[in-house]
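With one protein chain held back, the other chains of the complex are shown just where they sit.
Order as written gives the chain letters A, B and C; numbering starts at 1 within each chain.
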Amino acid sequence: MNTFGRNFRCTTFGESHGSALGVVIDGCPPGIPLEASDLQPMMDRRRPGVGPLSSPRAEPDAVELLSGVFLGLTTGAPVCILIRNRDAQPGDYDRLKDVFRPGHADYTYQMKYGIRDHRGGGRSSGRETAARVAAGAVAMKILGLRGITVEGRVEEIHGKTIPCDWEEEIRNAAAEQDSVGGIVEVIARGCPAGLGDPVFGKLDAAIAHALMGIGAVKGVEIGNGFCAARLKGSEQNDQMGEEGFLSNHAGGILGGISNGNEIVARIAVKPTPSIARSQQTVDTEGKVVSVSVQGRHDPCIVPRIVPVAEAMLALVLVDSLLEQEKFTAYRGDLRIRMKK
Amino acid sequence: MNTFGRNFRCTTFGESHGSALGVVIDGCPPGIPLEASDLQPMMDRRRPGVGPLSSPRAEPDAVELLSGVFLGLTTGAPVCILIRNRDAQPGDYDRLKDVFRPGHADYTYQMKYGIRDHRGGGRSSGRETAARVAAGAVAMKILGLRGITVEGRVEEIHGKTIPCDWEEEIRNAAAEQDSVGGIVEVIARGCPAGLGDPVFGKLDAAIAHALMGIGAVKGVEIGNGFCAARLKGSEQNDQMGEEGFLSNHAGGILGGISNGNEIVARIAVKPTPSIARSQQTVDTEGKVVSVSVQGRHDPCIVPRIVPVAEAMLALVLVDSLLEQEKFTAYRGDLRIRMKK
Amino acid sequence: MNTFGRNFRCTTFGESHGSALGVVIDGCPPGIPLEASDLQPMMDRRRPGVGPLSSPRAEPDAVELLSGVFLGLTTGAPVCILIRNRDAQPGDYDRLKDVFRPGHADYTYQMKYGIRDHRGGGRSSGRETAARVAAGAVAMKILGLRGITVEGRVEEIHGKTIPCDWEEEIRNAAAEQDSVGGIVEVIARGCPAGLGDPVFGKLDAAIAHALMGIGAVKGVEIGNGFCAARLKGSEQNDQMGEEGFLSNHAGGILGGISNGNEIVARIAVKPTPSIARSQQTVDTEGKVVSVSVQGRHDPCIVPRIVPVAEAMLALVLVDSLLEQEKFTAYRGDLRIRMKK
Partner (left out) sequence: MNTFGRNFRCTTFGESHGSALGVVIDGCPPGIPLEASDLQPMMDRRRPGVGPLSSPRAEPDAVELLSGVFLGLTTGAPVCILIRNRDAQPGDYDRLKDVFRPGHADYTYQMKYGIRDHRGGGRSSGRETAARVAAGAVAMKILGLRGITVEGRVEEIHGKTIPCDWEEEIRNAAAEQDSVGGIVEVIARGCPAGLGDPVFGKLDAAIAHALMGIGAVKGVEIGNGFCAARLKGSEQNDQMGEEGFLSNHAGGILGGISNGNEIVARIAVKPTPSIARSQQTVDTEGKVVSVSVQGRHDPCIVPRIVPVAEAMLALVLVDSLLEQEKFTAYRGDLRIRMKK
């Protein structure tokens, strides 16, 4: 399943060391101003090779808008965005082609498909998220027209709350041929109440699906999250006053539907599984071998996950906005009827 | 969106104080032995009125199999399961019809639809999960044929790890006109490697969606979950030996695909929002009022969520099993080809 | 696949000689006035036992509204409609349980599922359409709020154009222990331009899917249909004047999108396959046998298909209306932008 969303449907394609990555967005509303340069800033926040703590793979992640835009406006036709791989080095992975790297999807892809593209993880690589960020940048433009913003930040690296010298944590891990994880928070501001669909289409469930689907994520929480499990009802409930809710323990969602407050989600990002330290694993023949994953890897992927998490939250919100439009006309009818 | 699943598609319907609840399962494989009595034990674990700490609403939750079964076997046609409400007391809610209860979906449903069934939360009530459990019990039968089991347990109540006298925690909260939450763990054993679909159909993302979609859940984690964010790569990675994985920090899922280990998920359950203690809120005219939610409520919903979480995990797994069958024939072709 | 529609999603269930039939409608807009008596007139037009040329099976087809309606208005929650079978006589089919009736789905269900409910065709029976008509009647209410009507009529029976004494054609066929088919036309009036989705969601494609999915239908055409294949471009094209289109050869659809004209579709209905005349077939052991299908059957099903075809067209239109709402807000933005 390489498609995300029911209304704003994003289908991504491409492998880490293939010729290109991309996304087709089907269901994009017409009349949205869009050009390639709109997408680049968000692409640049995710791309590798930009800092001393990031993979040195040199990818400009330049986007090409292949379809769905005419005279600077979306037309309602599918928007295809293409990102060519410019610094693929598939040969780097030759020695890993028969070995299942610990913490990676090598073993599970082999078991699922009976075949796998071993070059840098192929389809399971974090590089796939470039396509998601491109789609997310389009979603952001639409949210912007509605006054909605989405913003993420690193909250913790290896257990150290930000702000702190967390770059040192990462450098230390790298020096030990190891890696570290952390926690990212994403917040949407300006969302109207009413987004989300009851029962199986709850907004929080959609967000959990979206964020847990980012490769390295092992946990998702909304509002008070796991802390809520340790509170009393009188502490967790958000009471209301004339101006609206008096607190936001719920993280902006009640019964799976947005309540007009800030939507707040946090994700747990595991440490990068690619480490230079020697680890025990098996090869495709089942023989025990030791492996050391050298190469161009991030000792901490957390900062680069921020724009990906923003993108996924933006995609959920645009999808929910479009879903909600279906009822707008009928809610109008109703109000008139009820006034009588 | 009241349908769950792409292959084993469960559509639930019904309100807390309407005439009935139910589920239609479309995509149930043919030839599965099924009768109403198969479902009752799991229904009984969820239903109210069975213990001193549970709501006294007396619902037998007896299921009627309306379709899709012939001579004791499923036929491949949709299975409709009906559960009549027997102890609905909609009149209890008359005084709440214009008030938005804190922590409930009253306000958000009103904002979404412009209308709401205020009787016990209507569609947003936890009573809706009776239909999910019925569907989950069918899913369990199918999993059983494949040697897969799903089992949940209460791990924590109000911060106290089980085992402990957690009934006292609940009684204390009730005595204070308050409520408590907790943590539930669900584990699937016997799953083959290969379940789950890359990118947007990851097994962990599907589980997060399924579990976060249970009304009171505010967080989901897989395997080490949020703890993974505080570990190093060398600690989190599961190394492999001749017998398979040497640990299970991943919770049985790598790259979104099951690896053959136990699948382990945990959820944070917030305290029941219905409390007798007085809270401030607004009514449908926007006027500030105080509300005390009297009636038949659980001071702690956590134990009753266990079978619901099991049901949701079972639904995800059956759906993934059916999805994976599509490739089975082709993986076979491939193996033969690669041997040459 | 027992669900129809992407926005107004109708899932039907039930067998011809099981305990009940029904439908769950998910995605029904809130605030639509709805009660059981609204549905009965359309149910009555389809139900058996009402005329000398119809099956004598005595089914009142009384509908029960189980959910989704509160104080006479839909709430946005799923609407479940239940129709109990009152005159099922499953024993009538005992002698046919091992025989594949010609022209029926007996053989194909057995090959597909390895099991089948032989009682009157089980799920493949035309009786399943009762649930579709119930859903269609709800759709009609929504269309009515938008000024759209859907109306069908018998155009031909056994090659004789209506009006003519076509009852005689049917009586003759019955006397010969045979059956006849015919052609039904359905027309939607009052549809706005803009319904339908390009490429794979074309309105005519959706109509073709909906109508060809009625059991006995072997052909579907839109507007001039097969005649268009014998015309020249200058004859088939609908030219435009100040008042709009000067003709309607297209049947109200251009490029898969409604153009504001009447939407016109025609379907070919095959003769009822159940005939008393002896036919050669095989049994479940592959042995050649002869079969004569006695019992309660219509010698001509065409008139009873009219409300089913209306229902299916209404379902397509409501689904398309809801789909189109998603863009309404954005088209508005655009108009303002373009005026500058």
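Going forward, contacts are C-beta pairs under 8 Å (C-beta built on N, C-alpha and C of every residue); 3 or more make two chains touch, one makes a residue touch a chain.
Note that the structure is a prediction, hence the values are computed from the model and not measured.
Within the whole complex, the absent chain has one touching residue among C:Gly144, C:Gly194 or C:Gly295, and that is C:Gly194. Across B:Gly14, B:Gly76 or B:Gly122, the residue that sits in touch with the chain not pictured is B:Gly76.
Note on the undisplayed chain: of the listed residues C:Leu73, C:Ala130, C:Leu143 or C:Leu254, the one touching it is C:Leu254. Although one chain is not displayed, its contacts with chain A can still be listed: residues 1-3, 9, 11-15, 18-22, 24, 26, 30-31, 64, 66-68, 70, 73, 75-80, 82, 109, 112-117, 119, 122-123. Against the chain not shown here, chain B presents residues 7, 27, 29-32, 73, 76-77, 145, 198, 322-323, 325-331, 333-334, 337.
In the full complex, chain C contacts the hidden chain through residues 1-4, 6, 12, 100, 102-105, 107-109, 111-115, 121, 123-124, 128, 156, 158-159, 173, 176, 178-183, 192-202, 204-213, 215, 217-242, 246, 250-251, 253-260, 268-275, 277, 279-282, 286, 288, 324, 327, 331, 334-335, 338.
Going forward, only the chains that are shown with their structure count from here on.
In whole angstrom, the spacing between the mean C-alpha positions of chain A and chain B is 24.
The geometric centre of chain B is 36 Å away from that of chain C, both derived from CA atoms. Between the CA-based centres of chain A and chain C the separation comes to 43 Å, rounded to the whole angstrom. Residues of chain C in contact with at least two other chains: 30-31, 73, 76-77.
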